[in-house]
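Since the structure comes first, as structure tokens, the remarks are kept for the end.
What follows is part of the complex, with its chains left where they were.
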């Protein structure tokens, strides 16, 4: 059987390097090209010694012809703004694309401009991109040639809220998302807010009400609920490397027990292997999904206040980026969703 | 000038050890007795080598007569349930008491029984205890002989919410408190949930809607707002040792800008040196108060959702325990509130 040849643009970021880890153990795929806008000609193992004797390919420059010659599918794990220009050219060259940047997630170019502070891609490409959140919109991604991979926070938030919103069990105007992320979410770039001495033994909050993932979350939740939804969204930085937790609040419509919610969610995610619903009185922790593609969800329903608390966790680099991208590759190629992704979380 | 002689019951817990650190640099106080229910006769520096050549007193047993002979004021940093019995005896012996346990914070013994799962202290002592949250109820503590020191979460939550609630700027029925704490908050006891390999590189949630600090928070906020308040309260464990952040949400009554809030809070806390209000668009981080008695507060008002986000941080062992207890000692003795507490946060 022939292996699918894949290329990774942005292979020297954390998302790119995690793609390498996952694709190396994917039975149907060969990494044909690791690409970086800088350092071309240097072995990827030079900057990432953990890859020594595993993958020592030289970094390729971003060159459409070169990519076309080497690969069938391209992952673009590029900073926001780069995919906007690059992906149309990749698609025109006949390549299939899975984009891990935020450039094609919003259907509205106007919203994109507002939140990302630069120009959106051409509308035709925004339209063409299939938003690859399989657990909510799954079959849409099968067989397409261009998938936009969801953001880390939007994945954790939407998976946690969708069933309750779809069922009308919580008031769509009451949704508050208190999100916490490990530091790897902000990438490998050098910044005081990722400096060990500033982050370690510290808990901080950032971009309150201003995070560019807000419109993405609202777009998904509005689709699910069938009406416009506006959310309060706060992001915090946790002194750890990997993991996201979303603690979400909504006012319950009617009297729902935790058992009701567990049943609702298990039914909603039936056949979706990467979502795990915790039992009554159990809540997930980020370490329980570390290194894996799972999203784990738990509940607390409070009679005193009439509010529901939903807790969802993911590994931000796996289900929140590279793992979900491989899941989308599997769907794109018509393979079993779990191919290469049956990863047991690494504990402790 | 004669030094005030103080005794610390529970001196081998984290609250007790921090009291030692703070009282050692207090100009008007002498540590007369360090007391522990076990290990009496052993030097405190044996179990806490950081105290070598600083304080090597032998641990005293819990013995009312002994304490009475040695001390004027007693700090009780004991597990919940111990103070219930001990403090009446200390008071009857004519000692002044500052209690760091939760046993005398709730005025209602019934609520105490419900949330703490054991019997409350005698009503007369619950009544007699002055709840020592100086920034909200300050002058009440001056000159009294029995102060109940507030809990760590209730301190951070109430200081963050009080001015907005008192002013009627947020809907009292809309309050959600998403709280995060370092691991030291759960003490020095051995427990899997404090095991390094389980906590490190992990973010978890616990006691959702069930934390015993809920009625304490509600008691304070109800007093401030002049009506019954019920809150949603979630507690998370952060992989760090010290620090609490409360991220709090409320629906704004009317259109209030962040400038309005900053002005409101600065006026409310005027003359209260331990509360610092951040400027517009600035939010505090836990490390910015580490080792100090400050509570720092910041805001985000969101026009899109009509909600206010309030962020407050404290060092859970200082303003959330030992530091506030020393502040209460200062008030009890009629001294300047800041005596021995002019601590610059330790950074980084």
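Just so it is clear, A and B label the chains in written order, and each chain counts residues from 1 on its own.
Convention: a residue touches a chain if its C-beta (ideal position, glycine included) is under 8 Å from a C-beta of that chain, and two chains touch if they have at least 3 such contacts.
Owing to the predicted nature of the structure, the values given are computational and were not obtained by experimental measurement.
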Beyond the 2 chains sitting in the coordinates, how many copies does the whole assembly comprise in total?
4
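One rule holds for everything that comes next: only the chains that are shown with their structure count from here on.
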For the two copies subunit A and subunit B, what is the rotation angle that overlays their Cα atoms, in steps of 5 degrees?
180
Just give me the whole-number Å value for how far the CA centre of subunit A lies from that of subunit B.
39
Touching subunit B in the complex, subunit A uses residues 176, 178, 180, 182, 197-198, 200-206, 208-209, 230-232, 234, 236, 238-243, 245, 247, 249, 283, 285-287, 290, 300, 302, 304-305, 307, 309, 311, 313, 348
